[in-house]
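Only one protein chain is missing; all other protein chains are in place.
Chains: A and B, in written order; residue numbering restarts at 1 for each.
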Amino acid sequence: MTTSRAYYWMVLPALVLFLVFHTVPVLQGFYYSLTDSPGYGTYGFVGLRNYVNLLRDDRILDAYLFTFRFAVVATVLTNALALAIALGLNARIRFRTALRGIFFIPNVLAILIIGYIFNYLFANSIPAVAQALGIEALSTNLLADPGLAWLGIVAVAVWQAAAFNIIIYLAGLQTISDDVREAATIDGAGSWRQFRSIVFPLIAPFFTINMVLSLKNFLQVFDHIVALTNGGPGTATTSVSLLIYSGGLEGGEYAYQTANAVVYFLVIVAVSAFQLRVLQRREMSA
Amino acid sequence: MRHTNPWLTALMAACALTVLVPLYFTVVTALKEPAELAGAGFGLPADPRWSNFADAWHLTNYPRAALNSALVTVGAVVLTLLTNSLVAYAIARNLHRRLFKGLYFYFVSALFVPFPIIMLPVIKQTSLLRLDNQLGLILLYVVYGLAFNIFLYVGYIKSIPRALEEAARTDGAGTWTVFWKVIFPLLAPMNATVGILTFLWAWNDFLLPLVVLSSPSARTLPLVQYVFQSQFSTDYTTAFASYLMALAPALLVYLFAQRWVISGVLRGAVK
Partner (left out) sequence: MKRTALFVAGVLLITACAAQPADTRVTLEFFQFKPEAIETFDRIIRDFEAANPGIHVVQNHTPTAESAIRARLVKDDVPDVMALNGNGVFGELASAGVFYDFSGTPSRVSPPIQRILDDLGVHRAGERNGMPFASNGNGVIYNKDLFERHGVRPPTTWPEVVAAARTFEAAGVTPFYGTLADAWTVLPAFNALAANAAPPDFFARRAAGRTSFAAAYPAVAAKLRELFGFTQPDRHSRTYEDGNLAFAQGKAAMYLQGSFALPAIATSGPRFEIGTFALPATGDPAATWLVSGVDVALTMPREPEHPRESLAFIDHLLRPEVMTAYAREQRAVPPIENAASGDPALAGLMPYFKEGRLTGYADHHIPLAIPLEQLLQQFLIDGDQARLLRDLDREWDKVAARSTS
């Protein structure tokens, strides 16, 4: 059987649009990273100078360190929390449907707006409550402390992102038949052992996809920071995305920050490559 | 054996409060007078001040922004469902060919390209093609959504037995007819997933509208919150009324379609 011509027509328009709106801009971006363009007007070709300068710039390094610390902590917390809540929702509890519905709510809300609301809570309400209760650690604005502001961003990010991961884990847990679990219970396996040796292996593929997507999304964190700290205090919470946006558009170093974006791309690919392989292995076995 | 665990129920309900409290806070703040804001602010307003909503409505030109958001979101969802499934079908049924397998990885790899790389070229391009408007945004969501949607659809289509298509083909149906009449209806669960994800993305997105849209009259709801942030000034009650109005449509849609949304995501995830 030959491939129907129709298949080619099905992919062609999408391919063209994808080339025009994605691949060409990627190549253009790469080209600009080899110039000194401010984004408009005339510019010259400077070779790899931007890349050499990147290596010497400690602000860039700081942004990467912040972004990775944030992304790793947020990914781990999001998934641990989501898995715990999903297990709770899957257990014998009342109001299961209603609770499940509530836990998904943060996922339908715009991060930017959530960020503004939490910004107010961190600046005003939480300190007021903490002062009344005599909790020293929270009695000042978390977001105004350069050493702790990132935790505020993690809190909002986890609050918002856990919602979706809970649902994915629930989907995974529902693929496990009660028989399997009950067999384990009869065998006398304790809950933790039952989880580790029976439940977790069965939902491992869901765990993988959640980890990959969470890490990838958190590495590109932008909206949360615009609404919560705008990169501050000082430059304590400047993520790579924010640095590229503000340095490239506001600081007038478009080409330089685009070189940064290319490096950022390579870093994300490197991090994801190993995770993707895990995914592919899963695809094979599926 | 079938009785429920009250302690666990209580624990889960307590966890659910962390979701509800910020929402509760948003609602009560939106209804207060500025003078009532002192302290923690979790109390109920003495006398609900509905005029906060009227102020926010006029200040942000809410109907315009909501219409823009709705237009972009509906356009993106409809076009995404119709086109992305089609592309995925062609790829899924030809994965044994090098060309289509290459296409699969080509599209999916875009998942890992950070937006800042393409930001300025895309700004330039959309403006050049006069797509620095709602239509351009729809197009970009459809194109950029391909990466993840192809991944979802292809996995799902592979699990649909070919026998169903063969039967239609022997009845003389071409590839297009097979897709629209046989495959597309079978894709319903995955369409639900993709539709929900696209809806949430397009409705809540901030960075793409921020850089792509030129005309103030094209601004979407999140963008309007950003633009008017400085004008809310210290009037936090109006600001919260505005936030609430921006969050409300998605929240209402979700409340009414909750079961459907969750089961859509659930089914999509299991594929």
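By definition in this document, a contact is a pair of C-beta atoms (placed from the backbone, for glycine too) under 8 Å apart; a residue touches a chain by one contact, two chains touch by 3 or more.
Remember, predicted model here, so these are calculated numbers, not experimental data.
S.K.: Check each of B:Val19, B:Leu120, B:Leu208 or B:Leu266 against the chain that is not shown and name the one that touches it.
M.R.: Of the listed residues, the one touching the omitted chain is B:Leu120.
S.K.: Determine which one of A:Pro25, A:Gly39, A:Gly88 or A:Gly172 touches the chain that has been left out.
M.R.: A:Gly39
S.K.: In the complete complex, the non-displayed chain touches which residues of chain B?
M.R.: Residue positions of chain B that touch the missing chain: 71, 74-75, 78-79, 82, 120, 123-124, 127-128, 132-135, 138, 180, 211, 214, 216, 226-227, 229-234.
S.K.: If the hidden chain were put back, which residues of chain A would touch it?
M.R.: 36, 38-41, 46, 49-50, 53, 56-59, 123, 127, 140-141, 143-146, 230-236, 238, 245-247, 249-253, 256
Heads up, the rule we're going with is that only the chains that are shown with their structure count from here on.
S.K.: Residue numbers of chain A touching chain B in their complex, please.
M.R.: Listed in rising order, the residues of chain A that touch chain B are 3-4, 6-8, 10-11, 13-15, 17-18, 20-22, 24-26, 28-30, 32, 39, 85, 88-89, 91-95, 97, 99-114, 116-118, 120-121, 124-125, 128-129, 132, 159, 163-164, 167-168, 170-172, 174-175, 206, 216, 219-220, 222-223, 226, 240-241, 244-245, 248, 254, 257-258, 261-262, 264-265, 268-269, 272, 283, 286.
S.K.: Within the complex, which stretch of chain B touches chain A?
M.R.: 2-6, 8-9, 11-13, 15-16, 18-20, 22-23, 25-26, 29, 37, 39-42, 83-84, 86-87, 89-91, 93-94, 97, 100, 103, 107, 110-122, 124-125, 139-140, 142-144, 146, 155, 174-176, 179, 200, 203-204, 206-207, 221-222, 225-226, 229, 236, 239-240, 243, 246-247, 250-251, 253-254, 258-259, 261-262, 265-270
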